[in-house]
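What follows is one structure encoded as structure tokens, with my remarks underneath.
A single protein chain has been omitted; all remaining protein chains appear in their positions.
Order of writing sets the chain letters: A and B. Residues in each chain are counted from 1.
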Amino acid sequence: MKTYTRTMNGWWRRNPFYLWYTLREWSSFFLTAYALVLLFGLARLAEGAAQYEAWRASLASPGAVIFHAAAALIVLYHAWTWFKVMHKTLPFLRIGARRVPDSAIFAAGVASSVVLSLLLLWGFA
Amino acid sequence: MKRSNRPIFWSLFGAGGMLSALVGPMLIFITGIAVPLGFLLPRDTMSYERVLAFAQNGFGKLAIFVVIGGFLFHGLHRIYHCLHEVGLPLGHGWMAVFHGLAALGTLVALYLLIVIG
Partner (left out) sequence: MNATNGKVIAIECLRYDPQTDDAPHYETYQVPFTDDMSVLQGLQYIKDHLDGSLTFRWSCRMAICGSCGGMVNGVPRLSCETFLRDFYPEGLRVEPLTHFPIQRDLAVDQTDFLVKLRSIKPYIIPEAPKPVTEGTFLQTPQQMDEYYQYSQCINCLLCYAACPQYGLDREFTGPGALALLHRYNADSRDAGKAERMELVNADEGVWGCTLVSYCSEVCPKSIDPARAVNQNKVESTKDYFLRFVAPRRNG
């Protein structure tokens, strides 16, 4: 039987839902780059004070600050989506006979993130 | 059908994803914006002495190792999918390259944390 198969070219542009998904997935480039920034800093730290201070100075350059601002925002979006779909990886949780609503799992995720982030800020200070 | 080894890498992807969802945005803000610009936190928060002391302490070593390793395993796993999704001809076998890079970065972090003392 002769059939016609359509291509997947530009599929992510076909629907806004796919664009948001793609943004979520592309957050990984920023997260990976950030991990490499930290790894690089760790290497400089191991080399000595002068090398580490040079790395630290480079973090204050406009390019580095713009990168980190963009990375913080896109990773924040990743965090939001992560908690949004978290219930899908869990079995149905029940309290007594009632099923825990998906929105409660999302709220618990966001709340933990806020508390841990504030603890982190406090830890650095 | 062949059992997939994905549970190993999905677990690492998930652990890194959870960690980055919990503290990622704040960590990037602190080390990339707040401290370098002296905004909210003083610039010497990440002075050589303080960060070295942190990296020489057991808890600090663990924190640095988990953040770098977790973010790399999460990030590179997704990067593989991103490249596959835009149409690059990367079969399942290519996934090993991306997981391998993550493992390499994690091992480098481990090595540095050991030599730092």
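As a convention for this text, contacts are C-beta pairs under 8 Å (C-beta built on N, C-alpha and C of every residue); 3 or more make two chains touch, one makes a residue touch a chain.
Computed from a predicted model, the values in this text were never measured in an experiment.
> Can you work out which residue in A:1, A:50 or A:95 touches the chain that's missing from view?
Answer from the full complex: A:1 touches the omitted chain.
> Can you name the residues of chain B that touch the chain not displayed here?
Within chain B, the residues touching the omitted chain are 1-4, 6-8, 10-11, 81, 84-85, 92.
> List the chain A residues touching the unshown chain?
Per the touch rule, chain A residues meeting the hidden chain are 1-6, 8, 11-12, 14-15, 17-18, 21, 25, 85, 87-92, 94, 97, 99.
Just so it is clear, only the chains that are shown with their structure count from here on.
> How many angstrom lie between the centres of chain A and chain B, each centre taken as the mean Cα position?
11
> Hey, which residues of chain A end up touching chain B in the complex?
Where chain A meets chain B, its residues are 8-9, 11-12, 22, 25-29, 31-32, 34-39, 42-43, 45-46, 49, 52-53, 56, 59-60, 64-65, 67-69, 71-73, 75-76, 78-79, 82-83, 89, 109, 112-113, 116-118, 120-121, 124-125.
> Chain A touches which residues of chain B in the complex?
So the residues of chain B in touch with chain A come to 14, 17-18, 20-33, 35-37, 40-41, 45-46, 48, 51-52, 55, 64, 67-68, 71-72, 74-79, 81-82, 85-87, 105, 108-109, 112-113, 115-116.
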